[in-house]
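Below: the structure, in structure tokens.
Note that one protein chain of the assembly has been removed; the remaining protein chains are unaltered in position.
And now, chain A:
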Amino acid sequence: MRSFSLADFLSLLSALQWTAVLVLIALGLGAPLALLLALMRTSASRALRWTATAFLQLVQGVPLLGLLMFFYFGMPVFLGIEMPPLVAVGIAMTVYTASFLGEIWRGGIEAVKHEQWEAAACLGLSTWHQFRYVIAPQAFRMALPPTVGFLVQLIKGTSLASIVGFVELARAGQLVSAATFQPLLVYSIVAAIYFAACLPLTLWARSLEVRLNGAR
């Protein structure tokens, strides 16, 4: 038994790196997938719309915890595929991010008036150029505040990775707590670190909302 020291605090902070890694994986892989889903959901093809909708229903109906357990514990049992925790957690967070960001961005795309597509088409732009230059910038502006809001959810959501033994901030907290036997202190510090990481984003999201509502 030892008591909580600066070294413990530093180990918590270094575990925060892995939280950041998870967030970056989730965003780096999940965001392109989210864009694809948003485009599929707003596409003219019924088959694409239905495929995307089915995927979203499935993922959004399962808790993130369930996704984590499926990819880490379930895959070896059902499909015989064993994955290291980072891969399993990375896949689960990616799928989770894609489905929620995809829906946020779909909302943004649909909020742009139909006439904007029409005007762009009448100038002879290709469908991709219509989206890329006319629709996407306007959709992105509208979707930015909820996107940043989701980022906060994502950061806090990474704490669930601790249950499959992946050592990020929450799991590091468990370890330090077990070693020092000061759970109240340790978890308070863990919570404070999460708060400190999310606060700037929350403030940014709020200022974006005020700014974008103010303009036009």
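The rule is short, and it goes like this: contacts are C-beta pairs under 8 Å (C-beta built on N, C-alpha and C of every residue); 3 or more make two chains touch, one makes a residue touch a chain; residues count from 1.
Following the convention adopted for this analysis, contacts and distances are computed from a predicted model.
Chain not shown in the complex: UniProt lists it as "ATP-binding cassette domain-containing protein", one of "Cytochrome c oxidase subunit 3", "ATP-binding cassette domain-containing protein", "M48 family metallopeptidase" or "Fe-S cluster assembly protein SufD". Checked against the full complex, the candidates A:A121, A:I163, A:L185 or A:L201 give a single residue touching the omitted chain, namely A:A121. Residue in contact with the omitted chain (choice from A:P63, A:P137 or A:P200): A:P137. Along chain A, the points of touch with the absent chain fall at residues 115-116, 118-126, 129, 133-134, 137-138, 141, 216.
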